[in-house]
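Only one protein chain is missing from this complex, and each of the others stays in its spot.
This part shows subunit A:
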Amino acid sequence: MEKFTTLSAVAAALPEDNIDTDKIIPARFLKTTQRTGLGKYAFDSMRYRPDGSENPDFILNKEPWRKAEILITYDNLGCGSSREHAPWALLDFGIRCVIAPSFADIFFNNCFKNGILPITLPREVCDQLMSDSTMGSNARLTIDLPRQVVIRPDGEEVPFEIDPFRKHMLLEGLDDIGQTLQHETEIKSFEHKVAGERPWMPTITLD
């Protein structure tokens, strides 16, 4: 996983509540067995017209937001399906940071697993950042993860909260599995304990 330290980039505003993962990537594009290559389907129904051509009114089809690496929305971003294809599609499109007043739990989790930083900020602040993002190609936002601040184009710093463990994992670009496997002794002893306490616990075996 790519490390996340600081990011200075164009931000695109999608001022909507409840942008669900079906909207981020519809189910018909989930037939891949790869993690990559989904960027072309991101926001399919908003980005393309029924004949397949680009919708010129959609923010990510306009300059400079075509190259946006930060996305700002309203509440409950990523609700619905647990599909990790949603952050995969965003990442493949080039998005490394999503900012919203609130997130759906599974999507929030899935972002971290893919080196995307989700930042929760109050709705008024999201409004300010959205307004910053419309100021053209000079309106870059800077995300400084080590210092936990979003830096607005005028230099104002907006602090944000992040779980220390997740921050560490993002900064180092670490994947969880290797970390958890360092606790092998504890997992083994837990399994041993349960086998003693709940010996009736069945296993699944098919003939």
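Keep this in mind: contacts are C-beta pairs under 8 Å (C-beta built on N, C-alpha and C of every residue); 3 or more make two chains touch, one makes a residue touch a chain; residues count from 1.
Criterion: contacts and distances are computed from a predicted model.
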item	value
Identity of the absent chain, which is to be given by its UniProt protein name, from "Carbohydrate ABC transporter membrane protein 1, CUT1 family", "Ubiquinone biosynthesis protein UbiV", "Polyketide beta-ketoacyl synthase 1" or "3-isopropylmalate dehydratase large subunit"	"3-isopropylmalate dehydratase large subunit"
Sole residue of A:Ala42, A:Cys79, A:Leu145 or A:Leu170 that reaches the chain not shown, by the stated touch rule	A:Cys79
Where the unshown chain meets subunit A, residue by residue	15-18, 20, 22-23, 26-28, 30-35, 45, 50, 74-76, 79-84, 87, 102, 104-106, 109-110, 113-114, 163-165, 175-177, 180-181, 183, 186-187, 190-191, 194, 198-206
